[in-house]
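Heads up, one of the protein chains got dropped from this complex, but the rest are sitting where they should.
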Amino acid sequence: MNFNELLQDVVQKDTLASLRAVQPELTLCATIIAILLAKILIPAWKQSPFHLTVIGLATAMFVGFPWHGSAAAAVSTLAQPIFTASLVSDSFTTVVRFFLLTFAMLFAAFAEISTDGEDDRTEFYVLILGALVGMCLMISANHVLIVLLGVEMASVPCYVLAGLKRRQSKSSEAALKYAVFGAGAAGVMMFGLSLLAGGLGTAHLPAMAANLAKMIQGGISPQQITILSLGGLMVMVGVGFKLSAVPFHFWAPDVFEGATAEVAAFLSVASKAAALGLLMRLCSAFAFPADMYFHSPIGELLPQASLIAALAPVRQYIVAIVAVLAAVTCTFGNLAAYGQTNMKRLLAYSTIAHAGYMMMPVAAAVALIRVGSDGVSVDGARDAVASLVTYISIYLFMNLAAFAIVAFLRNATGSEEIADYAGLVRRSPGLTVCMAIVMFSLVGLPPLAGFQAKWVMFYSLIEAAHVCPALWALLSVGLLNTILSLFYYLRVVRVMALSPEPLYREAPTIPLTSMVGMYCGLLTAPMLLLFFALDRVLPWAHAAASTLF
Amino acid sequence: MSIFCEPVGLSHYLVVSAILFVCGVLCMTTKRNVLGVLMGIELVLNGANLNFMAFGSPAICGTSTLGLDGQLIALFVIVLAAAEAAVALAIALNYYHTHATVDVDRGNELKG
Partner (left out) sequence: MLDIKTLLILIPALPLVAAVLTAALGAPILRTRSHLPVVAAIALSSVASLLLLARMQEQAGQGRGGQETVSLWRWADVAGDGQNAARQEALSPGHSLSRDFRVDVALEADSLTAAMLAIVTCISTLVAIYSIGYMRGDLGYWRFFSYIGLFVFSMTMLVSATNLVLLYVFWEAVGLCSYLLIGFWYERPAAADAGKKAFLVNRIGDVGLALGIFLIWTTYGTVDFREVFAAAGNSAGDWRTTVICLLLLAGACGKSAQVPLHVWLPDAMEGPTPVSALIHAATMVTAGVYLIARCMPLFATSVTAQCAVATVGGVTALLGGIIAVTQTDLKRILAYSTISHLGYMFLALGTGTLLGVTAGMFHLLTHAFFKALLFLAAGSVMHAMGGVIDIRRLGGLRRRMPVTHWTFLVGCLAIAGVWPLSGFWSKDAIVLAVQQRYGSGAASTLFEALFVTATFGVLLIDFYMFRPYFLVFWGKERIPAVAGGHAQESPRVMTAPLIALALGAAGVGAYFAWTGSFARFLAGSPSLAGLGPAMGELPRSGHESIALLSTAITLVGIVLAAFIYLGGPQRAARLARAMNVIGLYSLSYGKFFFDPLYHALVVWPLLGAARLAAWFDRRVIDGLVDLFGWLPALVGAALRPVQGGLVQFYALAMMLGLLAMLGLLLM
């Protein structure tokens, strides 16, 4: 193979095909450039780049629409390694990316409504779009380098976003804490990745898993185990930071309180969804290195079943870490949410708790990969991943709605304290009902979508517990936490609905017919609709899960 | 059989990187000045870089090597570190504007 042939091969076979698979990301990049160029070239253009953003997002959604995600043509697209297998394009990527883009679209509308007439919006949208690109990389990562790049690309814009209110000391403090903590966590993760990649002799995730399996088959030395498990844990630090899993969550409450509600909404949903996608990617790569990932440069195929069987201890390791982190995160988040007086801070702990819930199906999925004499069974694991994707899709609306209402109320009252919501029901009954629905949905009460999310998640956990009895404990922790969370969510509703209006000021009047009210209604409606129409989401979720294992 | 008696090999690189890592972490957790903290982070990243370099070098670790991947990742890490540092320094500057100090422990408005 001479240089010319190599070039031909890379450019024509790989790059062209790969570019087709990353059209949404390219669109986002183009949008960023377009916004920046427009700002530079047209100095008179003082308007918000909202429309450009929306056009870009709509285009990205269109080109990235998971057509194969519809029930009829599920799994028509197999996993396709792109860019010399450093990324992977499959249903999981497309579906989760589509959810992210949908969220970004709704988020852009929310930001436009709530920050009408403020400056800095060019930066705001550019940073948001940049972070989105990073998140898309995270969910399609197939290589250590991409993991690093994705996490950094998603994080760094967020540091800036947190400090966007430059004049506010809280905002700058939040940004500093976020940046310092985030950089530290990223550093630890990079170190961990270096250990993992070095220890396994490759930086390509499935190949790393294959090498690991071979090492396990051929006998592995204790030093290697120490290095690898330490590396694995350090990677978990980085992912845990993005997920705000305890004890890597410390940034979250401070940042959520210091940053604007808009930024908090973005961090709580998009950042978390991407982190879960990355966690799922890493777990699936190490737990189940499927054939289709073996187009690596060193691609040497081994009998798959024996490979996967050899990885059983790795799976136990992953399940143990993820399950413990999930249980601790969930419990800590819920407990710490008690006694919070700031609504954003309460929601921060709530999102921490939800991160814990959402890690549970990951543990379940890994536990449910079974290697028997009759081959490998992954149906249960697929269901678990589907439950995670379902949870993400519902969580997206719930949390965005919660933060949106917080932002709208802040615009009306200038306060984000729960106590200042007293008597809201008298002035803005519609908004209060929306908030109550969101809160109940976050608890997971029927007939709201949050219940369905928890239901599918706990169901997959029960399935997994049949295989791995230790997960019963995780299940009971999850259930107990659901009850725990009831109290502090209800407290918000109680203050809004039952507490008397304070004497010194009137509660804000936000009718449902206003722009703001309609937006809240738009976000709250899925909470009821998705409860009854869950079968609209499930095929997508199953399609997303089908290519992961 | 001490590590000091061996010819320089992978373990030596790993030890150095581990020392860098620990120094960095200590720096992160003890320094009050934000610049010090950022330097600690740089140390950690450099530890990682050293690892990537060592693992990527056939001369050091023989056959099972990361190869060019290691070197490339190291380059990327340097770039990422620079980007991160740039943003972090900008944020620190802004912090200085609002708090008139770069001591991170003075920012304790957000807690609980």
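Just so it is clear, A and B label the chains in written order, and each chain counts residues from 1 on its own.
Here is the rule we use: a contact is a pair of C-beta atoms (placed from the backbone, for glycine too) under 8 Å apart; a residue touches a chain by one contact, two chains touch by 3 or more.
In this text the structure is predicted, and so the values were computed from the model without any measurement.
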item: Chains in view touching the one left out; value: A, B
item: Among A:Asn334, A:Thr351, A:Ser441 or A:Thr547, residue touching the chain not depicted; value: A:Asn334
item: Option touching the unshown chain, where A:Ala60, A:Met236 or A:Ile308 are the choices; value: A:Met236
item: Residue among A:Leu28, A:Val88, A:Ala111 or A:Val188 that touches the chain left out of view; value: A:Val188
item: Residues of subunit A (touch criterion as defined above) contacting the omitted chain; value: 176-177, 180-181, 184-185, 188, 229-230, 233-234, 236-237, 241, 246-248, 250-251, 253-254, 317, 320-321, 324-325, 332, 334-339, 483-484, 487
item: Touching residues (missing chain, whole complex) on subunit B; value: 25, 28-32, 37, 104-105, 107-112
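The rule is simple: only the chains that are shown with their structure count from here on.
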item: Whole-Å gap between the CA centroids of subunit A and subunit B; value: 26
item: Residue numbers on subunit B that touch subunit A, as the complex places them; value: 14, 17, 21, 24-25, 28, 34, 37-38, 40-41, 44-45, 47-49, 51-52, 54-55, 61, 64-66, 69-70, 72-73, 76-77, 80, 83-84, 87-88, 90-92, 94-95, 97-99, 104, 107, 109-112
item: In the complex with subunit B, residue positions of subunit A that touch it; value: 144-145, 148-149, 152, 156, 159-160, 163, 166-170, 172-177, 179-180, 183-184, 186-188, 190-191, 193-195, 197-199, 201-204, 211, 227, 253-254, 257-258, 340, 345
